[in-house]
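Just one protein chain is left out here, and the rest sit where they should.
Chain naming follows the written order as A and B, and within any one chain the residues start at number 1.
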Amino acid sequence: MPHDHNDDNPHDHDHGHDHFRHEGMSPSGHPYRPADDQPLTYWQRMEIAVRELLVEKGITTAAEINAQIERMDARTPALGASVVAHAWDDPAFKQRLLADGSAAIEEMGIAADGMKMVVVENTDEVHNVVVCTLCSCYPRNVLGLPPDWYKTRAYRARTVKEPRAVLREFGLELPEGIRVQVHDSTADMRYLVLPRRPEGTEGWGQEALAGIVTRDCMIGVAVPQPD
Amino acid sequence: MSDTKKTGHRWHDMGGTDAGEIAHDQHAYALWEKRVDALLRLSTVKGYFTVDGLRRVLEDMGEDAFETMSYYERWIASITQNMVEAGAFTIEELNARMAEVETRGPTYGEAQGSGE
Partner (left out) sequence: MTLLAQVASPPFAPPYPTRGGRFAPGDTVRVKRGDAPGHMRTPGYLRGRTGRVERICGDFGNPEELAYRRDGLPACTLYRVRFTMAEIWGDRAEQPADTLDAEIFEHWLEATDAP
């Protein structure tokens, strides 16, 4: 990919994964915090040492590590949004999605890669919200990395006991008479909330539908807004 | 392991415990953190340990670690312990390399090596 050559470190352009030497840019073009904005920490020193030892011992390679970073960078909530839009548009796909989330996303060319996903559907009777009280399990393959708040003590402690107060804190007030259903990802399953398709989206194409499905809708702390 | 006696559940078993407002700060991921994430994925896929081992060590690090270390700091600590237990490298090798890394320069950018 095109990039500036104003840095002080000339490097070989024969290798496709050289770009980690660039100040602040990931292979997918997302900016990182600058590598030299703070003194080297003990844990960063450990990461460098461990990474190098694993490469030297042939357990992995720099290219493999870089490829994994790239793979993770490519996973964003847009993937999950496309799954939701497809389900809204295609009732038969939706049933398959609810029966086996991982198999259904594979149909769409999204790699489940060992993730075992259960999709839970919001209806006019039930609103779902997902938490991992024991750590921070999250459906990374369709949503990317979890937000920091998902990993906080407060979210993990309170969502299973006072989900409505938590949702209110996120700005979500639920309609009268709806049941809240909390999913605690305690073991091998990972959960994705299938939000309700809002009124006023009739006739929308899948791309437009996906555009209103945010990460927070698929965790269950928000609902899609069709404006 | 020993904290269960006081409360009947371990510190990391947070469901239903008292807590205040949920902080919504989001930090920007640093390259070293993404590397830690990748190392976890690769080590487990290659069979050196499982995510259960990652969690077990994180839990055994205790509540203080949760309060004082960042998420990926705890992860690299856990990955390292799991890899030592798996025999991927020795503590002697780790010591030598960590010391050498420290001589490379004061910032991550300088110390990270070639990335190759």
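Just so we're on the same page, a residue touches a chain if its C-beta (ideal position, glycine included) is under 8 Å from a C-beta of that chain, and two chains touch if they have at least 3 such contacts.
Just so it is clear, the structure is predicted and the values come from calculations on it, not from any experiment.
Touching the missing chain, out of B:F49, B:Y72 or B:F89, is residue B:F49. Set against the missing chain, the residues A:E56, A:D90 or A:D188 yield one that touches it, A:D188. Contact with the chain not shown here comes from a single listed residue; of A:R71, A:K161 or A:R196, that residue is A:K161. Take chain B: the residues that touch the chain left off the picture are 1-2, 4-5, 7-10, 13, 15-16, 49-50, 52-53, 55-56, 59, 85-86. In the full complex, chain A makes contact with the omitted chain through residues 98-103, 116, 118, 133-134, 160-165, 179-189.
In the analysis below, only the chains that are shown with their structure count from here on.
If you average the Cα atoms of chain A and of chain B, the two centres end up 20 Å apart.
Residue ranges of chain B in contact with chain A, taken from their complex: 12-32, 34-39, 41-43, 46, 48, 55, 58, 66, 69, 71-73, 76-77, 79-80, 83, 88-89, 93-94, 97-98, 101-102, 105-116. Looking at the complex, you find that chain A touches chain B at residues 15, 17-18, 20-21, 23, 26, 31-41, 43-54, 57, 59-60, 62, 64-66, 68-69, 72-73, 133-136, 145, 147-149, 151-158, 160-161, 166, 169, 184.
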